[in-house]
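Report on the following structure.
A protein chain is absent from this complex, but the other protein chains hold their places.
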Amino acid sequence: MLGATGMVGQIYVQMLSRHPWFEIRAVTGNSTVGKTLGEAYRGKGHVPEKYADLEVLPSDPAKIDADLVFSCLPTKAAREVEPKFAAAGFPVVSDSSAHRYLPDVPLIIPEVNPEHLDLIDVQRRRRGWDGYIVTTPNCTTVGFALPLKPLADDFGLKHVNVVTMQAVSGAGYNGVPSMAILGNIIPYIEGEEAKVSEEPRKILGKLVDSEVKPLDITVDATCMRAPTIVGHLEAVQVELSRDVPLEEVVASLAGFTGLPQKIELPTAPRRPIRVFSEEERPQPRLDSDAGEVPGMVISVGRVRKGKRPGTAMFVTLSHNLIRGAAGSAILTAELLYALRRLD
Amino acid sequence: MLGATGMVGQIYVQMLSRHPWFEIRAVTGNSTVGKTLGEAYRGKGHVPEKYADLEVLPSDPAKIDADLVFSCLPTKAAREVEPKFAAAGFPVVSDSSAHRYLPDVPLIIPEVNPEHLDLIDVQRRRRGWDGYIVTTPNCTTVGFALPLKPLADDFGLKHVNVVTMQAVSGAGYNGVPSMAILGNIIPYIEGEEAKVSEEPRKILGKLVDSEVKPLDITVDATCMRAPTIVGHLEAVQVELSRDVPLEEVVASLAGFTGLPQKIELPTAPRRPIRVFSEEERPQPRLDSDAGEVPGMVISVGRVRKGKRPGTAMFVTLSHNLIRGAAGSAILTAELLYALRRLD
Amino acid sequence: MLGATGMVGQIYVQMLSRHPWFEIRAVTGNSTVGKTLGEAYRGKGHVPEKYADLEVLPSDPAKIDADLVFSCLPTKAAREVEPKFAAAGFPVVSDSSAHRYLPDVPLIIPEVNPEHLDLIDVQRRRRGWDGYIVTTPNCTTVGFALPLKPLADDFGLKHVNVVTMQAVSGAGYNGVPSMAILGNIIPYIEGEEAKVSEEPRKILGKLVDSEVKPLDITVDATCMRAPTIVGHLEAVQVELSRDVPLEEVVASLAGFTGLPQKIELPTAPRRPIRVFSEEERPQPRLDSDAGEVPGMVISVGRVRKGKRPGTAMFVTLSHNLIRGAAGSAILTAELLYALRRLD
Partner (left out) sequence: MLGATGMVGQIYVQMLSRHPWFEIRAVTGNSTVGKTLGEAYRGKGHVPEKYADLEVLPSDPAKIDADLVFSCLPTKAAREVEPKFAAAGFPVVSDSSAHRYLPDVPLIIPEVNPEHLDLIDVQRRRRGWDGYIVTTPNCTTVGFALPLKPLADDFGLKHVNVVTMQAVSGAGYNGVPSMAILGNIIPYIEGEEAKVSEEPRKILGKLVDSEVKPLDITVDATCMRAPTIVGHLEAVQVELSRDVPLEEVVASLAGFTGLPQKIELPTAPRRPIRVFSEEERPQPRLDSDAGEVPGMVISVGRVRKGKRPGTAMFVTLSHNLIRGAAGSAILTAELLYALRRLD
C-alpha cells in the first residue's frame, strides 16, 4: 500500500485486516516514514491490532515485496511513483487521478466495465512494463456512474445533470477547516467538476480496437462540500433516449448486477444498488454503510420522472471512502486476481 | 401580525422595530396568547425592547386595529383566519401557502411581478371583500424565481432544474430534530417540490384579462434539508430559448432591477441580485445577510454555461426568513403603500 | 420490552437481536400500537430483519408472555405501568427514573453494586408483588459513577464536581430541535443535575440491614447539551480522602473489574474502563463504541492531579444509549439470570 497513512489508507487497512484473499505486506508514507501505522494514525482513527506495528516505509519499489500494490498517493506523488512500480513489475491499483485519463490506462468500476481491463495488455506493450496501472474513478463519479450503467444499457442515455453534496472526509483529514464548513455549504470543489463530467464517458464507453470509445453523453456537474462526515449524496437528472415508465427505471436500477456478482467476489455486494421507496432516504448518516461489506452498496432513492418526457431523476448516496475509493480498488484487485491478471 | 410567535414572526418583529414607515400595533398567536412577546420567544431568540411587552392576542379581527395585517400563520390556520381579516376590511400580506395558488390571489415578488397586484380588484369584486389577500412565495421559490426574471425577459426560458439545500430554520423552530440532521442531509421535504415547481410559472406569468397566464416553462425540483441555520442554497440549471454568451447571462443577472428599486422602497436593496465571481461563493454562513437591509439581496455565483447549447448553470442563495418570508412580505407591503393600495 | 419504539428501544432491539441468552417475545408502544417495529422506526434508523415484523402491542401485562420485562417508558408512563407488571409477576428492569429513588428499589450498575439486588426481597415483601422492579441509572450518571467505584474503594472519596457535555440522542429523537443546537451548546438540561448529584450516592452506598446507606460524598453537577450524536463526555474533578500518586489513580481505574467480569456475563466487557494515555482522547465520535460489545466500555482519559493535594481530574466518555441505557439494563438482566433471580 502506497500512501497508506491518509484517510483512505485507514479504510484500506481496516478492510484488508479481515480480507479472505489479501494481506498487507508493507505500507509506505511520506512524513510518517519510520513510524508504525499505529503512531501514524494517532488521534485520527483506529488501526486494527493486526497491522498496528507495521513500519511505514518510503515509496520505493526496491523495498517492497508484494503481488499487487494499492496506491492512494496524492496526484503529484502518484504521477511519479506509480510508473516506477509498474515498470518494476508490480500491478498497481490506484485511486489517484494521475493516470486515470490516459488512453491506455483502464478506469474501472468492476460491475460496469471489467472488459476494459484488456487495456492492460495495450499498456504493457506500449510502455514496455512488466507491471501495469489500473485506476478507479473519483469518489464522486462512482456514486452516479454505476447507476447510469443499467439505464444506459436498458434505455439509452443522452444527458446527465448531477449536483453533489460531498462529505468532508473526501478532502482528506486536513482538507476542510471546520471554520469553512460548520453550519455551511461550499458550492465549489476545485477540479472536481471536470473529473465528474469526463469520467463517466470513459467508464461507460466501449472498448473498440484496443481503445475506449467514450459514450456519447454530456454530463453537467455542480460539486459542493457539505458538513457531513462520510457519504457523497448526489441529485441526478438524466435524459434517456426514450420515455420510460417509472417502474421500469426502478426495476433497471434495483435489478442490476455485473461480473463481480456473477463470480461472487468477496467484496462484491449481492446487489450493488439498493433502491429505497421511502421518500426521505437515502441519508448520509444512516445509509452510507449499506452492504454485506459495509459501504459497498450504492443507495438510490427518490426515483421520479421529470416534467419532460424521457427524463428521470433520482438521488444517489455512496460511501466516498469505501465504494468511492478503498472498496472499489479492493474489488478491482479481486477481479484482477479472479481473472488471473496477478499471476 | 398574525402568528407572530414563530421563527418568521421574530424576524418581522426585528425588521419592523426599525422600519421607517410601519409600526406593529398588535401581535397574535395561539398557544402563547396572554403572554408578552418577550416571554413567547424565551430561549429561542431576541426581541427588540420596543416590542418585548406587546401582549399576544388571539387572531380575531374584532380585536385588532391596524392598516395592514401580516400573516405568518401555519397553512391550516391561514386558510381559516386570513379570509376573516380580508372580509373585515384588512389588507392581508401572507407568507402562508394557503391561498397562494388561487387564481384571484396575487403571488408577488415585488421586483418581478408588481403588476399582478391588479388581481386585488378582481379578488375584492369576486368575493365581496373590503380587504384583500396578497401572498408571497415559498421561501425556496424566491431564491431562484427572482434570478429567472431577467433571464426570461432577456433570453427566453424553456426549462429549469433546481436542487436545493435548505436551512433548518425553514421548517420552524421545532421542525427538524437534531437527531435527523446533525452531520446529515435529508433528500426530501414534504410538499416542497410541488410548490417550487408551480410557483415560478405563476410569478413569471403575464396578467391578461384579469387572469395570470402562467409562463410556459417546466420546473423540476429536488428539495433537500441540510445542517445549516439560515440560507437556502440552490443549484439551478436553465435551458434558455437561445444560446447566449456567458457574459450576457452574468450582465443580465447583475444588472437586474425592478419597480422597488425605481421607486426606492425602504427595504429594497439597490440591486436585488449580487453576482459573485469568486468560485467558492455564495455560502450560507457568509452571504445570507447580504444587502443594505441584511438578507434582502439574493447572492448568485458559479454562473457557467452547460455542456449543451442554450443551457446555463448557477448557484443562488437567499435568506429564507428574510427575502424568503418576512422581508418579501414587508417589501410587498411597502409596494402596496407606495401604490396607494392601503388607503 | 415496554416503550420499545424510541431511540433507546432501537438499541435494545439491535442488541437483543444477537444476544446469546435473551430473545424478544413482545414489544409495546403507545402511538405506534398496531404497526410493526419496522414501520415504527421508519426514517429514524434500522431494525434487524429478525424483529422487523413484530407487532407493537399496548403496555398491558395481560397481553405479554415473557420471563423478564425491559422498560424504557417515559417517566410518567413508567410510574403507572411498571408496578402493574411487577404486581403481575414480571421482573422489570427499567431505564426510567420513575422508581429509581425509592428505598426498596435497587439502582444497579452491575460492576458496582450487584449486592443491592438483595433489595428485591425487601421490595417484594413490602409490596406483596410476585415480580419486582430493578432500575438502572441515568445515562449521565453511569459514565462517572462507575469510575468512581475503584477510586472510592481504593482511596476514599469526599467530593465530586462533574461538568457534562451530553449528546442529543440522550433527549430522544425529537428532544432537541436542530435550531437549538447546531453550532451551539445549551448549558442546562432540565432535571438532570439533581439526578446526577443524587444517584452516585445511592449506587456507591452500602446495603445495611435491608437498606442502602448512601455514600457520604457531595456531587456538584453542571449538565450541558452539545451538538454530538452519541456519547456523553464528562469532565470530572474528585477530592479523595488522601493524596495519591497519579500512577495509582490510573492503575485503580484501568484495573477495575466487578462481578460481571468474574462470572463472564455475555455483555460484560473484559475491562469496564479503558484509560487513554493520549491527551486528545476520548472523543465522542471516535470512542463511544468501545468494547467487545460496542458501547459497553467507559473510556477515561486525561487523568491528572489537581493543583490541591488529594484532588484528581479526568474526562470520561460513555455511550449514552448503550452503557447509559439499553446495555446497562441488559447486563443487569444477565446478572439477574446468572444469580437465578429470574426463576
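Note that the chains are named A, B and C in the order they appear, and that numbering of residues resets to 1 at the start of each chain.
We adopt the following convention: contacts are C-beta pairs under 8 Å (C-beta built on N, C-alpha and C of every residue); 3 or more make two chains touch, one makes a residue touch a chain.
Source: prediction; values computed, not measured.
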Would you list the chains present here that the left-out chain is in contact with?
-> A, B, C
Touch assignment to the omitted chain, from A:Leu54, A:Val112 or A:Val176, lands on A:Val176
Selected from A:Leu102, A:Ile229, A:Ile263 or A:Leu339 as touching the chain missing from the view = A:Ile229
Among C:Arg18, C:Arg242 or C:Arg308, single out the residue that touches the unshown chain.
-> C:Arg308
Missing-partner contacts on chain A, residue numbers | 7, 44, 168-169, 173-183, 227-229
Contact footprint on chain B, counting only the chain that is left out | 42-43, 45-46, 182-183, 229, 278, 280-281, 285-286
Residue ranges of chain C at the interface with the undisplayed chain = 159, 161, 163, 165, 182-188, 197, 218-220, 222, 224, 226-229, 233, 235, 237, 279-286, 301-302, 306-308, 311, 313, 315
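Note that in this section only the chains that are shown with their structure count from here on.
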Quick one: most central chain, C-alpha centroids?
-> A
The distance between the C-alpha centres of chain B and chain C, rounded to whole Å, is 48
Taking each chain's centre as the mean of its CA atoms, chain A sits from chain C at a distance in Å of 41
Could you list which residues of chain B touch at least two other chains?
-> 182-183, 227-229
